[in-house]
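A protein chain is absent from this complex, but the other protein chains hold their places.
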Amino acid sequence: MILDPGVLLQVLIWGLVIGSVYMLLATGLTLIFGVMKVINFAHGELMMTGAFLTFLLWHALGLHPYLGVFVSMAGVGLLGIAVERLGFRPLRGTAKINEIFLSIALILILQNALARAFIPYFREYAQIRTPYAHRVFDLGLLNLRYDFAILLGLTWAVMLGLYLLLFRTEFGREMRGTSQNRLAAALMGIDVGRIDTASFGIGAGLAALAGSLYGIINPFSPYSGTLPAIKAFAVIILGGLGSIRGAVLGGLLYGVVEGFATFFLGGAWRDATAFILLLLVLLVRPEGIFRERA
Amino acid sequence: MKNRLLDSDRPTPNPRGQGRGAGARALGLAMAGLAAALLLGAEAEARNVRLGLLTSATGPAAATGEDQKRAVSLAREEINAGGCVFVKDRNAKVQLDLFIGDDQTSREGAVSGVTKLIVEDKVDLVFGGLGSAFGMAALPLIREHVVPYIPTPSTPLFTRTPEMGPDPSKAMVFHYQATGLMYGAAIADFLVGEVKSVMAPDKTLRVAWLYQDSPFGAEFFRGFSDRLKEANHPVEVVATERFKVGETDYRPQLTKIKALAPHALVPMGFRGETVAMLQQAVLDVGLDPKRIHLGPVCACADDPLYYKDLGKIGQSTTIMSLYSTYAIPKGPAFARWARFRDAYQKKFGVLPGLLGVSAYDAVYIAARAVELAGSLDRAKIIEALGKLQMEQLVLPVRGGKVRFDPKHREVEFFLFAQQMFWDEKLGELRPVIIWPAELGEARYRHPS
Partner (left out) sequence: MAPTAASRARRTPPSLGIALGMVAGAALLLAVTRELFLLQVLTFVFIFAIYAQSWNLVAHSGQFSLGHATFLGLGGYASILLARNLGLPPAVSLFVGPLLPALVGLGIGRLCVRLREWYLGMVTFGFTAITQLLVVEQFGWLTNRWDGLEAPRLLPAGLSVEGAAVGNYLIGLGLMVATYLAVASLMRSRTGLAFATIHDNELVAGVSGVDVRRYRILAMGAGGYLAGLAGALNGHTLTRHISPGVFGIEDSIWPLLYSIAGGLRTPEGPILGTLVVRLFWELMLRRLGGFESLITIVLMLAVIVRFFPQGLYPLVLRGVAAVGARPAVRR
């Protein structure tokens, strides 16, 4: 009875849903890494800042969550730009460890600032509610809530937009060029500083989208971003640092594997499974699945 | 308003010289001596009664910790305004002082929080707490320093061995909370006594559990399965799914549970987790409350926000309670309950939750124990707690008397079940007490 196709399809969908969140996070991380060679550990905190911003817009101003998402993306995108300009740029050229330090410091600052601001009002968890909470598509084998369908649709729409930006515009060409070879790009007259800022802004915006969608389907707290971001970090290592293809496939794969591990082995396996997968892949291919180097 | 409140709750770094004469202050200063000791707040001769609340002031559980801090500050004000605590060997009425140890919602934090209370604040007694795991992590230091301890999380391990026998090496611990074993047993009795006749009248009752992977969750389940064996209840446990603390996506587990078609699902976790489990069960996975009874959930969920957050989908779910936010059992024994709730609401503008109430009661128990001991000597306070017997406070107890049974040093609480019904006027759920019969205002009703 457990191995009924409807049940397995349902578990697959839960995996794809959370996998989409990992995918958005991982895409942003890999974009930033590709251009700047910086790992932003505080990506999960940017994610939760996005979730709280959407929550605030909806809760305090009554803005429709699916509109608020875009405001939140813009807001956190600006925050990301500020972080790049004021934080990472002055550190460029100094020891790598300083960048690691900065992103860890950002984790603690954003987490505690969000907790300080929100916990007294919303207690341990907040959740964003859409007007469609009770609306369901009947797909025969299973029912799917509108919110999940929107989540999947919105994620792919934004990914498609990103694809067009990267592969169909001059700006995208410059960005990819910088990612492949920063020095050559700079020599060719590309303003790599501008590319840095843009990639950080886009990455932060994607994190805000991930956080807002996460906050629509799950309760969240200022601490909820850490683990998804670490998993997204593992995803881009798995997929190959700097590879967007790797981030997309890796993110979805992680979500699905995690979902089935929870289903078959139990909740205790959820977090470790992702890392067992990572370990196995890296033992075979130390550079990740998709190796993207110029 | 918020900030003022936080400020008044914060322990004063140097409590000497509060409402006492200049002589005492000078004596205290003379005693202090060393500069380093001065900085850290040395012990003065004529000191107040020092109570240490070990709770979560930061980290994910900080909000519930706030409830405990508020409830405790209310109790302290009431006691200090009502003539303080008479300490015989001092021959004086002595004020209560409160100190907060922050467990930072982590085991490691609990160790440093309790260290601060014992070593720096030099409290006479430690009490309170939200998470069993954090209270347990503090226990080795409590034992080492032999400090009287009144924990309010639910694990029976506070006073027992892992085999659940009495543990004399924990003689300084007096547990003021219904244990997971009590809750689990009550859940078994309630499901068989009330729910079975409606959901599975002539069959074995199929029950699924989805519980927090922690001592807290495990003990509820243990209490449940022990009770099934002991009472030979006609129940089959079809699923025991777990989730890690902090996880809020339960869909894979719920999907599995749905496929196993139980008659009842017991979702066991903290308040936020419980709300998420129920919503995901009904809305996302599509468990039908008409065919699967959802509940009873943990008493610790019973908090104003639970009613607000859960929404309509909570219709007909049940909760196994020790304290109820909105339903007050009838009878003179519960007058204090209503008084406390009004005072709390008047002072803070919100209603308290179970863990706040437990800590409130614990302050009164501590004050009475100090009075009985007639001294601030820790050993005498422990002895007094062992002998203590007082009228029921806010939480209901069997026989109407609070006392710690000599074997397990636990209180025999009176648990009751409530069922949720949607109130169209309020736009929120409201509870009705349905079990046991002596308290119940109604019987369990099928959702249709």
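So that you can tell them apart, the chains are marked A and B in the order they are listed, and the count of residues begins at 1 in each.
Throughout what follows, contacts are C-beta pairs under 8 Å (C-beta built on N, C-alpha and C of every residue); 3 or more make two chains touch, one makes a residue touch a chain.
What you see is a predicted model, and the numbers here were worked out from it, not measured in a lab.
Q: Touching the absent chain in the whole complex: find that residue among B:P215, B:P252 or B:P396.
A: Per the contact definition at the top, the residue touching the missing chain is B:P215.
Q: Out of B:H145, B:K312, B:K380 or B:R430, which is the one that touches the chain we can't see?
A: Residue touching the chain left out of view: B:H145.
Q: Would you mind spotting which of A:R116, A:R135, A:R173 or A:R194 touches the chain that isn't drawn?
A: A:R116
Q: Need a quick check: the contact residues on chain A for the chain that isn't drawn.
A: Chain A touches the chain not shown through residues 39, 90, 94-98, 100-102, 104-105, 108-109, 112-113, 115-116, 226, 230, 233-234, 237, 241, 268-269, 271-272, 274-276, 278-279, 282-283, 286, 288.
Q: Touching the absent chain: which residues on chain B qualify?
A: Touch set of chain B with respect to the missing chain: 10, 13, 34, 36-37, 40, 57-58, 62, 102, 106-108, 111-112, 115-116, 119-120, 133, 136-137, 139-141, 144-145, 157, 162, 213-215, 218.
Here, only the chains that are shown with their structure count from here on.
Q: At what distance in angstrom does the C-alpha mean of chain B lie from that of chain A?
A: Once rounded, the distance between the two centres reads 37 Å.
Q: Which stretch or stretches of chain B touch chain A in the complex?
A: Where chain B meets chain A, its residues are 2, 58-64, 66, 213, 241-244, 246-253, 255-256, 258-261, 270-272, 275-276, 283-286, 305, 309.
Q: Show which residues of chain A lie in contact with chain B when the two form their complex.
A: Residue positions touching the partner: 1-2, 4, 7, 10-11, 14-15, 18, 112, 115, 119-120, 122-125, 127, 133-134, 136, 142-143, 145, 148, 217-221, 223-224, 227, 259-260, 262-263, 266-268, 270-271.
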